[in-house]
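The structure appears below as structure tokens.
Up next is chain A:
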Amino acid sequence: MKLLTGNDLPTGDVVWWTGKNWSLHVAEAVDVGDAGDTILLVEEEARRVNASYIVDAAMTPQGPLPLHIKDRVRAAGPTVRQDLGINPAINIVKA
Partner candidate 1 sequence: MYQYDKFDQSAVDARVEEFRDQVKRRLAGEITEDQFKPLRLMNGLYLQLHAYMLRVAVPYGTLNSRQMHMLAHIARKYDRGYGHFTTRQNIQYNWIKLEECADLLAELASVEMHAIQTSGNCIRNISSDQFAGAAADEVADPRPWAELLRQWSSFHPEFSYLPRKFKIAVIASKEDRAAMRLHDIGLELIMRDGVLGAKVFVGGGMGRTPMIAPEIKDFIRAEDLLSYVEACLRVYNRYGRRDNIYKARIKILVHEIGADAYRAQVEEEFAHVKTLGIDPPLAELERITAFFGTPAFETGLSDTVDRADPDFAVWLDQNVKPHKQVGYAIANISLKPIGGIPGDASADQIDVMATLAKHYSFDELRVTHAQNIVLPHVAKRDLYALWQALDTAGLANANLDLISDIIACPGLDYCSLANARSIPVAQKIATRFASAERQRDLGELKLKISGCINACGHHHAGHIGILGVDKKGVENYQLTFGGSGAEDVSIGKIIGPGFDEDGVVDAVEKATDVYKTLRTDGERFLDTYRRVGLDPFKEAIYG
Partner candidate 2 sequence: MGNLRYRQDSESTAPVVALDSFVGETNATAVRIEPGEDARALIPHLDRLSLVEIAFPKFRDGRGYSSARILREAGYAGELRAQGDVLVDQIVYMRRCGFDSFAPDVPLDETVVGEALDRFAYVYQGAADGSVPIWKLRHG
């Protein structure tokens, strides 16, 4: 599956495309299929997202999760400061 991620322009928060808007939680992210580029063009132009890109992901019992470790860390938060992460429960190392 393909998710969309980026940063909120004024705050820098990492966000995920829910189909309607941008959420802090990867669990709310949707599979955009082939439509990623088009959606990002519109959202970037409107400045509803910044520095966005398409992420390969797979559905898991915890919800959609990026495949690449870097994007998992992005979804979870710093593994060494779980108190600061937005979704610290995410297992960043593939099972």
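Keep in mind how these were chosen: all candidates are chains of the complex that A comes from, given by their letters.
FYI, a residue touches a chain if its C-beta (ideal position, glycine included) is under 8 Å from a C-beta of that chain, and two chains touch if they have at least 3 such contacts; residues count from 1.
Given the structure is predicted, the values throughout are model-derived calculations rather than measurements.
Of the numbered options 1 or 2, all belong to the same complex as chain A, but only candidate 1 touches it. Residues 7, 9-14, 44, 47, 50-51, 67-70, 73-74, 77-81, 84, 94 of chain A are the ones touching candidate 1 in the complex.
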